[in-house]
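Complex shown without one protein chain; remaining protein chains in place.
Labels run A, B and C following the written order; every chain starts at residue 1.
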Amino acid sequence: MNKYKILIAGGDMRQIYCAERLSKEFEIRIIGFDRESIPDSIKLSFANISSTKKYDCIVLPVSPIDDNGNIYTPCSSENLHPKVLQGLLTEKPFIFTGQASEKLKVAFQNAKFRDYLQSEELNIKNAIPTAEGAIQLALEELPVTLNGLKVLVVGMGRIGSVLVKILQGFGADISTAIHSPRGSAKARLFGVKTVSTKHLGTNYDLVFNTVPKLIFDRNILERFNKHTLFIDLASKPGGIDFEAAHDFGLKIIWALSHPGKTAPVTSGEIIAETISSMLEERNDDIE
Amino acid sequence: MNKYKILIAGGDMRQIYCAERLSKEFEIRIIGFDRESIPDSIKLSFANISSTKKYDCIVLPVSPIDDNGNIYTPCSSENLHPKVLQGLLTEKPFIFTGQASEKLKVAFQNAKFRDYLQSEELNIKNAIPTAEGAIQLALEELPVTLNGLKVLVVGMGRIGSVLVKILQGFGADISTAIHSPRGSAKARLFGVKTVSTKHLGTNYDLVFNTVPKLIFDRNILERFNKHTLFIDLASKPGGIDFEAAHDFGLKIIWALSHPGKTAPVTSGEIIAETISSMLEERNDDIE
Amino acid sequence: MNKYKILIAGGDMRQIYCAERLSKEFEIRIIGFDRESIPDSIKLSFANISSTKKYDCIVLPVSPIDDNGNIYTPCSSENLHPKVLQGLLTEKPFIFTGQASEKLKVAFQNAKFRDYLQSEELNIKNAIPTAEGAIQLALEELPVTLNGLKVLVVGMGRIGSVLVKILQGFGADISTAIHSPRGSAKARLFGVKTVSTKHLGTNYDLVFNTVPKLIFDRNILERFNKHTLFIDLASKPGGIDFEAAHDFGLKIIWALSHPGKTAPVTSGEIIAETISSMLEERNDDIE
Partner (left out) sequence: MNKYKILIAGGDMRQIYCAERLSKEFEIRIIGFDRESIPDSIKLSFANISSTKKYDCIVLPVSPIDDNGNIYTPCSSENLHPKVLQGLLTEKPFIFTGQASEKLKVAFQNAKFRDYLQSEELNIKNAIPTAEGAIQLALEELPVTLNGLKVLVVGMGRIGSVLVKILQGFGADISTAIHSPRGSAKARLFGVKTVSTKHLGTNYDLVFNTVPKLIFDRNILERFNKHTLFIDLASKPGGIDFEAAHDFGLKIIWALSHPGKTAPVTSGEIIAETISSMLEERNDDIE
């Protein structure tokens, strides 16, 4: 089998680090970046639009198309239209992206789309930079140490588990709020106190929410101390009534997009590893 | 809704502790135990066979029927035939057991069978006594401390994860052998070294296997030091070629049934909690 | 025995939080702060200079006197001269401060000086905000996760031990550099790899130094990767040749004063707890 030729098209610095990691295994070209936006230590080649070389795969950013119908290229001063990419592809290419819109499917009719955000591998691995970014926020915002702090972690899924593990290293006083026998069993494993999401106490200094369900409604928020810091890591619409929180003067940070910003290298490498696993599984599909 | 009337029939000490825990929520009677086999501190009532009271549920041991067709009653000097139980049940009872054989289904034709071994809750929780039992074995068998020991944990599922967490507390020098991107992601979370199950090294003092696949075949076992201790926690047929191991003089302990023996109270309570969750979910089914 | 009357004079926000904590046990007044510099949630009374009330103790900041001979009062727009304090004291007062200079001893001739920086209790407790502040710096500076990162911790004293514990929670790949059998024994306890400070490798992404001895000289620094981040927590002159590091383009952060800034509440409370313990031990000295 031939080595894949892969084109990394647009996106932020994560895609650059993704490209660098993939270049250890595959033939990689990039497009949609200004040369100055790339650190000197990174050696990557730009795609030559006028060449006849064809690519087997394109890697697009999570949200690939901007409002004007161009590829999302925050690291480039020029626009990149999907049409430019069409001429660079083999007949049945793979397109890796976060979510393939109808527009995108029309633009690349022969392509097979792969959503790397759906990969379990990526989601487990991404829990780590997400949790670390949240811990960084807490350290920056709070005038006290995490050691000894009364912390509530809502949800014992991937992100919740990583948070608990990190907080135990700090020696925080951790409680977890769980809503299933499964979550309860996982909390038991970590040796932390559990409360039911239905009977939450309010005596915490710091709350991490990871559950995308309205748990912190006006009634509950009203009873919290004003010094409590809330960090919401749940996907939209999050788990906290922001308006009510605002009314009570509570501080809330919605931080799900944080990981890409605080650890772009790791985030980019995780995307690369996921794409690499996906291509490996699919070796049979391509002749 | 009425409180369930539940009959605990046979099994080892775990079933006694299961009965005790369930008696906090339900009306419980036991059968298939000698009075002397029950610790003084436990207050449980025996079922009266001649009474007209009917039970909604029976809890049977994991392997309910012995070779003679009787209920498995290791804590009783008398036999207990399934027929005896039939007369004690309501018309559409629930039967909780590990695996319902055809024989059993014939014996209780109107019953709905529930396999508590299939519960995810039970399996997550059971990982804990299983792992603790394995650690106890290692402590007993080895003339060295777990601290600093070169340990290989094969598999990062439930039991593997608990083992890694405990071994980190001891300060062991842990490697994990993994065979999927998912396992690799979990090992990363715990911060332990990983090797592929395809390229195992052999320089370990202690190996815990949790994967029910023949990983340690004659070729690999031949290269291990003779002092290495293997503890196999995988369900049958385990992951180690016992005959080859025997030929090479390696010490192997097959330890899956261990947890019930070393922590019968916890094991019994886990069964009770699982049955309680199952009944809660099923409240609608019974009128 | 009477409750002590204590005057908190000058210093930064830590002294305010120190005052607040002490006010739970003692009669506290403050001086050397602008009213606006104190958060609304904190209830503290200012000393009345013209009153005849006398104080048994003064708490001064760590470096009590500024270059002009005034008390160090960064939270005040007015100067505070030691003479002002003299009139407020009992005949044989206690003065708590970091280091009593000759000038200070002359200014308060009848006072007994107590250096709270010398307290073992304070030093153990301070290791926590110091280590947390260093971790925060690392999270902010690095574009990668701490999880999986190759980290070297130099020294296994108080700060080194806390760093190792926190980094284990993150799942970092930790080595410790030690220079005594005692340090080696402590590293063994935590289950981390050790290298001798005499034979340091250079393949690390992040280095925390806690040893106040020149370990990272020109020869060693030359061999490090340029991306390595050094965080020096040793008291002056630190353990890294800054000039050489600068020549090689290495990034170094000297971070010992960090904890007071990132966790002023905890730092202030630690000072308060230390002073409280010191007063308790000394109850016999005062009639």
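The rule is short, and it goes like this: contacts are C-beta pairs under 8 Å (C-beta built on N, C-alpha and C of every residue); 3 or more make two chains touch, one makes a residue touch a chain.
Computed from a predicted model, the values in this text were never measured in an experiment.
Partners of the chain left out, restricted to shown chains and counted across the full complex, are A, B, C. Considering the full assembly, C:Leu189 is the residue among C:Leu189, C:Ile220 or C:Ile253 that touches the omitted chain. Only one residue from B:Ala19, B:Leu89 or B:Leu167 touches the chain missing from this view: B:Leu167. Among A:Phe190, A:Phe216 or A:Phe230, only A:Phe190 touches the chain that is left out of the view. Although one chain is not displayed, its contacts with chain A can still be listed: residues 147-148, 168, 170-173, 188-192. Not every partner is drawn; the one left out touches chain C at residues 120-121, 124-125, 127-128, 161-162, 165, 181-182, 184-186, 188-190, 273, 277. Touch with the hidden chain on the side of chain B covers residues 41, 128-129, 132, 135-136, 139-140, 142-147, 165-171, 227, 262-266.
Assume only the chains that are shown with their structure count from here on.
Work out the mean CA point of chain B and of chain C, and you get 51 Å between them. Multi-chain contact residues of chain C, defined as those touching 2 or more other chains: 147, 168, 170-171.
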